[in-house]
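Note that one protein chain of the assembly has been removed; the remaining protein chains are unaltered in position.
Showing subunit A:
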Amino acid sequence: MSGSVVDNTVSSGNSSAAIPTDVSGQILDLDEDDDLEVFSKDTTLTDGSSFNASMQTSPASMINQYKFEEDADTKDIFVTVDNPESHVTAIETYITYRVMTKTTRSEFDSSEFEVRRRYQDFLWLKGRLEEAHPTLIVHPLPEKFVVKGMVERFNEDFIETRRRALHRFLNKIAEHPIFSSSEDFKIFLTAASGELTSHKKQGPGFLSRMGDTVKAVAAAVRGVRNRPQEFTEMQEYVEAFSQKIISLDKVTQRIVREQKEYLEELKECGPTYALWSQSEEELAEPLKNVAGCVDRCCKETEEQVKNLSDHLIPVLHEYVLCADTLKAVLRRRDNIQADFEAKTEALATKKANRDTESKVLSLAWASLVGRSPEEVKQQKLKGEIKEMRDDLDKAEDRLEWANNALKSDWTRWQKVMRTDLRSAFVDTAERNVSYYEKCLAVWESFLHSQRTDAEGNGKVDFS
């Protein structure tokens, strides 16, 4: 698959990639195919020259290309997810969401798109991005279904929470310098359902991914010998971060539970005051008033609980999943390094064999046998060694690429995480302030009514 019209960079399949070296702030456009060639384990695509050519510029310069300044002004693509609808077929029932795109990017055929996508489609997109960029950090998707809360798949709240999460997911992709120019992403946003289905069928599919996983597991067992310090630090951070964010998630959920129980009790207060007011004369009015105030506070408390569940908890939950993603990314990087180290070792061994063999043979056989079989063997070895060296070079480049990609994306991710969590907590604090302000107003209005009453009564009582 080729032919994506990408400006100023690779033309389809061609080797000379005019990747500018001085591109601080510019988005790197890579032809999707090249990515696949580089990173898939599919060894049939062995156009080594093409790979090498597109890797002409040193991986170091790639770092520049991944750096970006988050400039809201330069945002040129807007994606929204809304309007969930349920679809019933003979086999199943599922929900689709409307995905709307508005963009000024020239690689898009038009400036507005509207498609309908289901959860599976999002899963597919995520998988493709992860495959293409094993050491970049893909924002997590909401989970398949919540077993814990016994939430039904088609429950309104569940669908709304999921919709918000899917919206966030797509926006994270759109804001990512690499992902947003992914061909799969573009197709996801623009293709009609039929087109998407057929596109999905192409390219490395499920089995290939399975293969990757198996190989990844196998590789993980191998272990890494000289992990650079910064990645070790990254791992330690991720471990700690994961624990903290899980704790925050748990604490928030506990708060929601306690609030709900408080609400249950509070709901009985208002009616009790109302009941009391029925036996009273003078006190009836203030008692009824208090009953009303308590009821209003109940409503506010209810809304506050909902806010926590709808806004803070999903974000915390996403970052719990992020932590897992980070762990996976670090593992994948380790695997790439392990692969490189293994290949290095293999080549060294092979070379050593060749040296020893050639020494031994030249002494022993020089006089006894003709050179031919010897030479053939040597020649074969030479060939093997060259292949291994090429492989090793590829592995080395892959490793460097992976490391740099991860380093850059790590910086980016930290910024995004900071922004997300900051705004989530600021939002929560604001909602809490608003909750207390509303309750305050309720009770102040009660006081006010009693003051004016007192003044009135005082005049009457005075004898």
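In this section, a contact is a pair of C-beta atoms (placed from the backbone, for glycine too) under 8 Å apart; a residue touches a chain by one contact, two chains touch by 3 or more; residues count from 1.
Quick note on the criterion: contacts and distances are computed from a predicted model.
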Name of the absent chain as recorded in UniProt (options "Sorting nexin-4-like", "t-SNARE coiled-coil homology domain-containing protein", "EF-hand domain-containing protein" or "Calcium and integrin-binding family member 2"): "Sorting nexin-4-like"
Absent-chain contact - pick from A:T74, A:S247 or A:Q379: A:S247
Of A:S86, A:T272 or A:Q379, the one touching the omitted chain in the full complex: A:T272
Absent-chain contact - pick from A:L125, A:L196 or A:L287: A:L287
Contact set of subunit A toward the excluded chain (per top definition): 237, 240-241, 244, 247-248, 251, 254-255, 258-259, 261-262, 264-266, 268-269, 272-273, 275-276, 279-280, 282-283, 286-287, 290, 293, 297, 418, 421-422, 425-426, 429-430, 432-433, 435-437, 439-440, 443-444, 446-447, 450-451, 454, 457-458, 461-462
